[in-house]
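Complex shown without one protein chain; remaining protein chains in place.
Entry: chain A
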Amino acid sequence: MTELSAHLPQFQHGQLTENFPDNHLSNTNDNSERRRHDNSERRRNDNPESETNGQPQNRAQQVVEQDEEDEELTLKYGAKHVIMLFAPVTLCMVVVVATIKSVSFYTRKDGQLIYTPFTEDTDTVGQRALNSILNAAIMISVIIVMTILLVVLYKYRCYKVIHGWLIISSLLLLFFFSFIYLGEVFKTYNVAMDYITLALMIWNFGVVGMICIHWKGPLRLQQAYLIMISALMALVFIKYLPEWTAWLILAVISVYDLVAVLCPKGPLRMLVETAQERNETLFPALIYSSTMIWLVNMAEEDPEAQRKASKSSTYDKQANQIQNEDADMDDGGFNPEWEQQRNSRIGPLESTPESRAAVQALPSNSQASEDPEERGVKLGLGDFIFYSVLVGKASATASGDWNTTLACFVAILIGLCLTLLLLAIFKKALPALPISITFGLVFYFATDNLVQPFMDQLAFHQFYI
């Protein structure tokens, strides 16, 4: 539907991908033909298209040179891009941990989601283990069903449904959840607030958020909103998931992420491939992007959105369903914002060669098009959410407390770094959860059970290692 092809790394299911400039060998092999020169502005030289590995027999040398150049640039960017993701992930975690430590609402047990119906207050450990396994199984199956539903909806072009779903989820998150959050913060700090001021604040926050996320807005503001909604979502999960269930869900969802993104029959992969076949882009609202490129570059963002969207959307939906609302942003919404955006800018268009040529002829309005620094990295919001859930749960329930939180934090960052390194090497969209969550879980349990007693004894005697 868009005349600008998604400049797609292939399996955008990975929640992570890099925006390579045109001639970068990108991830997707299938897309080489369809790939368009939409990133012409980013082209460093005049090569027509980013070839994928299969293609360039005719220009092997060029490709190889670009390859090396790209690789070198990739690695140089690699460090910069890693930091561009470290910062928001850190910020999200800091917000979540700060909230958990100060606002007791999010650590208070007030029931569970309907997706985790079995309680963990049982008499025996065995019963508790069984209940948590059942809870995790139910949650994961709901997520899988939702993802498949999303793929089906997308395949049969029910865009309006998806669109509506997405909008309602954003509304829920931006208005209702932030209202609850603000209320709890006020209660914690004993701030007296009248409803009129509150309504004004929430209204402004929500509307600006909707505009920034679904339409246009300053990059930093959009990033800030995405971080805030990820933090809100993570807090909901931390509050409503009982302990063992939460850890199990984290473990299973990283396996699911791995499977869904990398397996040929994975739902997310199918989603991306369908999007690529149709030369469409997915929603920009569910992906955190480190650079914002308007119009022509919107294409880049969407693949990410796809990647992330499907994943995050599904489980977010679950959580939100308790309020009988749709999933929030993270669910599999597709596209509508992008369409609207495009429509508003260029007028409704169907993809035709003429329109495509016309668009390509447009002067690139991206900043510093030739500047490779403008390449951004994208990370799906679901990744933010689950990283924050892990760290938040660690800070909420660990006996080691700050040591455990810090250890999980470092573990997640290192996992993210490794994932980005793999991304730079394999140059295709990768799942961002498995490595980080694995490290995070290992370090959580190890630090809580092994390191904490050791550090405790050391602190007691004031020994230093």
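As a convention for this text, a contact is a pair of C-beta atoms (placed from the backbone, for glycine too) under 8 Å apart; a residue touches a chain by one contact, two chains touch by 3 or more; residues count from 1.
Throughout what follows, contacts and distances are computed from a predicted model.
Enquirer: Could you tell me which of "VPS33B late endosome and lysosome associated", "DNA repair protein RAD51 homolog 3", "Gamma-secretase subunit APH-1" or "N-acetyltransferase domain-containing protein" is the UniProt name of the chain missing from the displayed complex?
Expert: Listed in its UniProt record, the absent chain's protein name reads "Gamma-secretase subunit APH-1".
Enquirer: Which residues does chain A use to touch the chain missing from this display?
Expert: Residues touching the hidden chain, for chain A, are 68, 71-72, 75-76, 79-80, 82-83, 86, 400-403, 406-407, 410-411, 413-414, 417, 443, 446-447, 449-451, 453-455, 457-459, 461-465.
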